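Only one structure is covered here, and it is reproduced in the block below.
One chain of protein is taken out of this complex; the other chains stay put.
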Amino acid sequence: MALDSSKTTGFKYVGTRPDRPDGLDKVTGRARFGADATAPGMLFAAIKRSPHAHARILRIDATKALAMEGVKAVVTRADFAEGLTGENWNILENVMAGDTALYDGHAVAAVAATTALAARDAIKAIEVDYEILPHVTDVDKAMAPDAPVIRAGAADASVPEGLHPNVVRYHESGHGDVEAGFAEADLVIEDHFVTEATHQGYIEPHACLGTLGTDGKGELWCCTQGHWNVQKVCAALLGLETSQLRVTASEIGGGFGGKTAVFIEPVALALSRKANRPVKLVMTRAEVFKATGPTSSTSMDVKIGMKKDGTITAAQGTFRLQGGAFPGAPCEMTAMCAFAPYDLKHVKQVGYDVMANRPKQAAYRAPGSPMAAFAVESVIDELCKKLDLDPIDTRLKNASREGTRASFGPTWPRIGLVETLEAAKAHPHYSAPLEPGQGRGISCGFWFNHGGETSVSLALSEDGTAQIAVGTPDIGGSRASMALMASEVLGIPYEDIRVIIADTASLGYNEISHGSRVTYASGLATIKAAEDAVQKLCARAAAKWGIPEDAVYWEDGFAKPSGPNAGDFAPLPIAEITATMGATGGPISGHFEATPEGAGVSFATHIVDAEVDRETGSTKVVRYTVVQDAGKAVHPTYVEGQFQGGAAQGIGWALNEEYIYGEDGRLQNAGFLDYRIPVASDLPMIDTVIVEVPNPGHPFGVRGVGETSICPPLAAIANAVSAAAGVRMRQLPMRPSRILEALDSAADG
Amino acid sequence: MHYHRPATFEDAVALATGSEGVTRFLAGGTDVLVQMRADIVTPDTLIDIKAIPGTHEIARQEDGGWRIGVAVTGAEMREHAELGRDWPGLVEAMDLIGSTQVQGRATLTGNLCNASPAADSVPAMIAAGVTATITGPGGTRTVPVEEIPAGPGKTTLARGEIITALHVPPRGTEGGDAYLRFIPRTEMDIAVVGCGVNLTVEGDTITHARMALGAVAPTAVLVHAAEDALVGRTLDEDALTALADLAEASCNPIDDKRGTIKFRTHVAGVLARRTAKIAFDRAKGAAK
Amino acid sequence: MSKLHVTTKINGDEVEFLCDPRETLLDVLRDRLGLTGAKEGCGTGDCGACSVTVDGRLVCSCLMLGAEAEGKEIATVEGIAEGEALHPLQKKFIEYAALQCGICTPGILVAAKNLLEKNPDPTEEQVRYWLAGNLCRCTGYDKIIRAVMDTAAEMREAS
Partner (left out) sequence: MVDVALWSGLRPLIGGRDSVAVEGSTVGEILTALRRDYPALGPTLDAGVSVVVDGRVIASSLTEPVRPDSEVVLMMRLKGG
């Protein structure tokens, strides 16, 4: 009998708020993050980077650097594998430039030396001759006929003929006849929107410690969202057998998608192989901004038609995403998320992935979705305003729900958008009076969520406690969620469970921690691994009692005979079974290895009040409420934390954060001083409402929550600011000067 | 890099005069260390002046003014209740620089000598009429602080010269000062525009006025005409408009990542009005 | 370039070290003394992850040279707990989930402790401005601010 612990109510542990298992380490400074590891004989590395946006590399001369005191090795592209193709080639090209530097900050060489200062001094002594090439950093300019070509032949088969070679991928989807739909509308609004690239802004710079011998065996310690991926990529880039490189994930100081990519680890390993010593490589903050993966910048056109009663008759969007000097901007995600909240008869969405001389974009929390929501939800807001409709009622009227057809094709299963809208409407925030100068905005947001390859191993100890090895780094308290779910199945206290993040040699493959998949997929795998162990525990009890295995069931940490026919035996506690497990069949553990494919999507509705100083254009967010569907909140405090964190990042994106490039194609604000992420005094408390519409694809109904929370804020804040200022804001960030300009042109117009 | 910690200003001057290459004085280090980290400047000689006696003192002078040592931190100024009562604008300007952590190290003198056009404390010091004593190989002199910055990152100090103390004039009765800056966030930013105003009044009539602007020109600007515009009248709407117009007319800013010419000029006018109102209220409050 | 010999006190213990004149206090703590609780988030005083106190004054250890530690008393996150007894802030941060990834936590704890020593009864606005130099990218600050305010209230009651 397969054990099935599926349930959506009646939880004992899930839904409680215990202290996180790694709390003590993290408040005492003893938790070891990427840059906190050392090894005997360790060298320090530094990377030489291009100061040019686009330049042919004519010559690299490291003679002077190699002659300096303490310098042990220099690597360039020649020290990496040759003959790579596809994505591995792209990654290598980004990790270490080949014959061309493609963006300001592109790595061209690296040094290992006995001290960090010696390494820093040595890279200054490396001479590089460049031939400067024309560059382009803006998405619309990169698509224009006269734009310099970043790399000929980079486009894939999806791109229609006649587009600039910098357009490398194309997406088009939808259904119905949008022109017919617009003809049915009482009002059609079409508008153009622009967003700047933003960075995930994790506080911990990328860091690693690598050891690689000429025997092809290596050890790597690094902060990453996915160490199996790092293992695979490093092996490919260095020509190693994957299994010979063991990768251990450090504690990770934030990622938000930015640590799904590989940047420095192969460099540290190449230096280590050359110097035959461990090499530590830690990025500076400037390097993080210049040479890791920010989001795409976008240029978008959205057109929506609406009837007087609020019915949307048709919607159309064109989304152009600048993704840096490599293919991969998530134009299809932007397009598919754009109209996902709405039940539309006629819809069409088009996405362009466009290369430019900027760092290769990386995933950032629901990659591509927040920008789409900004454009779409702004137009809906404007329609509501012009037609004098309530913005929540209008969204409810058109909301996607179970059985309606999604804008990207399939029929929706059970989803929770309507529930978030209803909860938002009922929230006191929505009806609270506004002060003069303030405006209120709302927005919906959507993200797909993801499952992915997952392995979990659970081992029982002789005293009836459990150790769980998962393969998804704990970015925000996931050890606690895993322990709670295991407690629920095993029926043993939360405190009796120890969760660790296993290294690549100790557990089967695990996909990167992305797509809000950790609590869903590692959680599901933990539940299944615990069920596997429970089954074995029951079998041991059955053997002891001399009854069939299916006559035993598990409850609250005890094996029990399943009814009078099974015999009258006293319940057998877990510790009694594990105490003798060596003699009754051997150690008991549970496993689960699979690719769970039931990640439920998550919708959210945000409400925000903003106040605009009309003399300076300054905006203050005065009140913020997040309403989101979590399916089932395993540890509600950390779910709230995800909601709040996403909202805060969205506030930064909406108001002040941006990549600023000069005419020379160089990044002008590669530091926290001028890349302005929100500080404590910028923000109000962020209220949260957890909606729970269980996901049928998870035993406890869990939906991923990490990403959706950043989808609505851009639009919600833009709608609030537009209401407060009395003028529609179409470009992010809404920095003060931009708001003043909008106010000026509104006054002129 | 050589690091020195002299015990007297004479030794500091001798070290600075006698060293080759790039020399920097180290007080709070909140600019120098950033420049070193970013490879903007790598000094050959770094002279830490914090071991020199008197550099950490805030001292009331016989005339009622203040002598502020060159290593006095923003946090120490903030905690000095009497100084804050006399010169709230000056203390607030210093307090606006950076974080609590930066306040634990940053100094008025460092902010002045870093010669950033956007330095928050400088317009407040200029408005207050602060002077600096400078010692160097050629002797000692005292100059108004507005004469020290020469342009972004440049000062009028000669090689080997060092500021040994700042002097804040006596507040007297019936005076008030204020400083406001505009930044996109609420903290941690460099001023897009800064404005310091210092007024004295008799009843409702302004008897003395100084206004200085930051981040709108290569150095902080003393708006000389503000004196004429305000003295002899009260701070009514006409006076505020005149002051705002003067502020805008005094701007010679640049377009950069922190703000455009148009935005900076406009905000200078807004801040002039807002800052003057606070200074006026403080002056009248002091006169009660 | 010869090294400088520095004698200082860290978390109450006498410590001697040699350092390059260019090395910051943060470099010394992390690379020479093995005290990796203070983190480098930016190296330019903009994030506060390296916060320590020097003679009771809150500073960024990345903005101070190791050489300047001579004769000072330094306190880092490693010294906040007394033996097995956590500081009330540490307990409250765990209880409130005032951390997600935890990289900013050491700096925030050092800064918040310093605040409560100077001002046992801060307003929310005072806490927010005091901590404005401590960037956190995960939490939106909400739970951090609540944890500090509630610790302050509890410590006032206890004293």
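The chains carry the letters A, B and C, assigned in the order they are written, with residues numbered from 1 in each.
Going forward, a contact is a pair of C-beta atoms (placed from the backbone, for glycine too) under 8 Å apart; a residue touches a chain by one contact, two chains touch by 3 or more.
Since this is a predicted model, take the numbers as computed values, not measurements.
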Chains on display which the left-out chain touches in the complete complex: A
Of A:F11, A:W89 or A:W412, which sits in contact with the chain we cannot see? A:W412
For the chain left off this view, which of A:E332, A:E419, A:D503 or A:E657 is in contact with it? A:E332
Determine which one of A:G451, A:G491 or A:G631 touches the chain that has been left out. A:G451
Under the stated touch rule, tell me which residues of chain A contact the chain that is not displayed. 156-158, 160, 169-175, 200, 256-258, 260, 330, 332-333, 336, 348, 363-367, 408-413, 447-453, 514-517, 595, 597-599, 697, 706-707
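Just so we're on the same page, only the chains that are shown with their structure count from here on.
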Drawing the touching chains as a network, do you get a line, a ring, a star, a complete graph or other? complete
Select, from all pairs of chains, the pair with the highest number of C-beta pairs in contact. A-C
CA centroid of chain A to CA centroid of chain B, Å: 44
So how far apart, in whole Å, are chain A and chain C when each is placed at the average of its C-alpha atoms? 29
I need the residues of chain A touching at least two other chains; which ones are they? 284, 672-673, 678-679, 681
Residues in chain C with touches to at least two other chains are numbered 22, 43-44, 46, 129, 131-134
Considering the complex alone, what residue numbers of chain C touch chain B? 1, 4, 21-22, 24, 43-46, 48, 51, 54, 57-60, 62-65, 67-68, 70, 111, 114-115, 129-134
Chain A residues touching chain B - in the complex, by the definition given at the top: 120, 124, 284, 286, 615-618, 655-656, 660, 668-669, 672-674, 676, 678-679, 681-682, 735-737, 740
For chain B, which residues are in contact with chain C within the complex? 1-3, 5, 26, 28-30, 33-34, 36-38, 42, 46, 48, 50, 73, 75, 98-102, 104-105, 186-188
